[in-house]
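Other chains dropped; remaining ones untouched in position.
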Amino acid sequence: MTTFKGVVPPVVTPLTENYEVDYASLTRVVENLVDGGVHGLFVLGSSGEVVFHDDATRRKIIEHTIKIANGRVPVLAGTIDPTTDRVIAHSKAAAELGVDAVVVTAPFYARTSQGEVIDHFRYVREAIDVPVIAYDIPVCVNIKLDRKTTVTLAREGTIAGLKDSSGDDGNFRFCLQDLADLPDFFLMTGSEIVVDTALQMGAHGVVPGLANVDPHGYVRLWNHAQAGDWVAARAEQERLCKLFEMVWVALPRVSPGSAGVGSFKTAMQQLGIIETNIMARPQRRLDAGETAKIVELVRAAGLMG
Amino acid sequence: MTTFKGVVPPVVTPLTENYEVDYASLTRVVENLVDGGVHGLFVLGSSGEVVFHDDATRRKIIEHTIKIANGRVPVLAGTIDPTTDRVIAHSKAAAELGVDAVVVTAPFYARTSQGEVIDHFRYVREAIDVPVIAYDIPVCVNIKLDRKTTVTLAREGTIAGLKDSSGDDGNFRFCLQDLADLPDFFLMTGSEIVVDTALQMGAHGVVPGLANVDPHGYVRLWNHAQAGDWVAARAEQERLCKLFEMVWVALPRVSPGSAGVGSFKTAMQQLGIIETNIMARPQRRLDAGETAKIVELVRAAGLMG
Amino acid sequence: MTTFKGVVPPVVTPLTENYEVDYASLTRVVENLVDGGVHGLFVLGSSGEVVFHDDATRRKIIEHTIKIANGRVPVLAGTIDPTTDRVIAHSKAAAELGVDAVVVTAPFYARTSQGEVIDHFRYVREAIDVPVIAYDIPVCVNIKLDRKTTVTLAREGTIAGLKDSSGDDGNFRFCLQDLADLPDFFLMTGSEIVVDTALQMGAHGVVPGLANVDPHGYVRLWNHAQAGDWVAARAEQERLCKLFEMVWVALPRVSPGSAGVGSFKTAMQQLGIIETNIMARPQRRLDAGETAKIVELVRAAGLMG
């Protein structure tokens, strides 16, 4: 279970100009991350534009990533869709393809209670035979996993870990304290900008979308923290924070979603990792002016000659 | 296009104890509505638990409903899923099955801007050859269709109508005024409890989930309004408001979603229209005590001996 | 108590260029309203910029308004401040000055529960000897008065009426139905744009800020509704809706607060009722370009030659 700890980036899904997955680029994305020293890969997360892909495409993305990763790091897959039985279908497919864990959000569109959210995770866990990681992302699913929900699911063994993208660092800390006696349970932050502090709290892993652009940075940050060198960790984090400013460049012309993942894609394109900065429809790609600003940030961060 | 006006209930999807669609019960639901005098049927809306059903089930529900309706009233189908291309896939399937229109929400899970929402509807409209009705339901998709978005899409002919479940009656009124010169465009309210007032504003139709329980009531309300008898319309509305109290009976034991549609199913079961009050997972069904309270409300509304 | 029914505008507070109350203009505001046929005056509401005024100024505004109204219509006064004892102090001062009722919101800044809100109104009512009207305005105080809170306070006689500026017309309707057997209790809507429909529901009064600009319009609307002429009521309402577009002219240059009351002041200045369109600090006044757009709307509404 400890294999899921460390830097586990949510892998961006590169697209062609025709909105199809660009597998040659995806190969380079994965190689770039593994070369960067990351400890795991999380495909089909929000940064991977999971909800834009149909069943067949999801399977191909998982298959391709596992093939390229080739056992060098574990592969986690988001099996995200609005409701329980559809999540189970995705999770079964992912499990058959050999993922090391599935990552599952609360139901969305339909509004559910904390009790129903607990049942949702239990139904999923009962249906499959790989670890389930809860993904707390209220900005997308419109419900926060209560501390009590997380602790209940963790203690009974329904979930093996939590990815916290809620931005509620106080609640994250309480979950860490509540579950400190469970040696295998792991809590990962989805933040790009408060990673050193999440690690100071005891977080077991980080899932930063920005690591697609600068995996070495997050791995260095992780290593500093593991060594207890919090001064170096903070310096690295602050450098990454400046790079992170890219996510606001295209606002408000496009949505926060397009502006965020779109900026990562744009930087990756400029770094030669992927072919285009196309986003899945109806999201808008970044334009030339925005790209120029992102190049400045990438250069200032020392990633470009 | 005027065929879509009037009372167009969102058809509840009855389930068996094994969580499968109960088509015999669905037949009775449809017959009960048509017998009640409704002017159209809207399958696979939020009340139809659309996001809980996979592609094949959605197709069967549409097929069955069209067969039973048998041309007596038009059939609209929700083709609701998180993103553009998946909505297009559902919409194509629905169009092939012969629906009279598809009903489409803004994208969800991924956060999009008003501009991207406009593009979303345009992409859908370009891909299919049946009318597209916009469905404004921010409580589910976390974004409100701006007045300007609705007006733009209406004037350019991308959408043929709007179903407004936003609860923002002032905005609804402004849309009605803005589009008063488009004779074929129609605006329907999704409310159960301010229908007489929506009609007083000039609304062209109503889509009340509660009409599954009492179609005659909403048809009478509609007829009173058409006749300009606002005193009778209000009296009928107030009777229906008392019946609507059922949606709060199971709160907070279950979620608002389960409590609402679950109460309709419970009432319909008690009225002999459907076999069970089962809700799709992970939603919870209403229990015996809640059922007893609902029976009281149904009886008080004059629907039960 | 029935004296509080009908059109009861929230009186705008005109200011000089030095941010002092312009009592000569206030006289004209009041005369214009009384001449327009309104049934009561509500000073020191949100439209009266109540929270911007200190104790002494509030007293002078009340005193002046009562003097000018001179018994022709009742005068209600907002006694709005964050907490119970401060509201009581304002309410005692208002009662001594002879207001017919005080208008009180839930506490704000400090977050309180529904139970504490109930206690708040009870404490206020116990401390003074004039009727208390509850003012439900969650956009300002960050809490909605629950239906149960309103009904409890009404039935026990703590509050004599409710001004609903919550925008939740469904909840407003349920309160109307719940309290239909209390002949003296009155429910007023704070809306400018769904007044005909609130009256269709049975509302006893309307408190539209826009009536400062066009009192005759709202009085006509009221009279049509009292006569049961809903077609004429709707036509009048639609004319007023077009006039109401003024509240968006200055967005987003200024805040919604400044844009709304500021547009009323600007129109009133152009109509010769008040001297300036100054707003209390730090709110911003409308500029020349915005004023020109408002003049167009005023002219289109038939209020200007």
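Annotations for the structure displayed:
When the chains are written out, they are named A, B and C in that same order, and each has its own residue count from 1.
Please note the rule applied: contacts are C-beta pairs under 8 Å (C-beta built on N, C-alpha and C of every residue); 3 or more make two chains touch, one makes a residue touch a chain.
Keep in mind that what you see is a predicted model, and the values were worked out from it rather than measured.
The complex is built from one repeated protein sequence; 3 chains are visible, and the structure file as a whole lists 4 copies.
Convention: only the chains that are shown with their structure count from here on.
Shared residue numbers account for over half of those found at the interface formed by chain A and chain B, and the copies are therefore classed as meeting with the same residues. The two copies, chain A and chain C, are related by a rotation of 180°, based on C-alpha atoms and rounded to the nearest 5. For this pair, chain A with chain B, the centres built from the Cα atoms lie 35 Å apart.
Centre-to-centre separation of chain A and chain C, using mean CA positions: 49 Å. In chain C, no residue touches two or more other chains. Taken together, the chain C residues at the contact with chain B in this complex read 167-170, 173-174, 177, 191, 193-194, 196-198, 200-202, 228, 230-231, 234, 238, 241-242. The part of chain A that touches chain B in the complex is made up of residues 19, 46, 49, 51-52, 54, 80-86, 89, 107-113, 115-117, 119-120, 123, 139-142, 252-258, 280-284.
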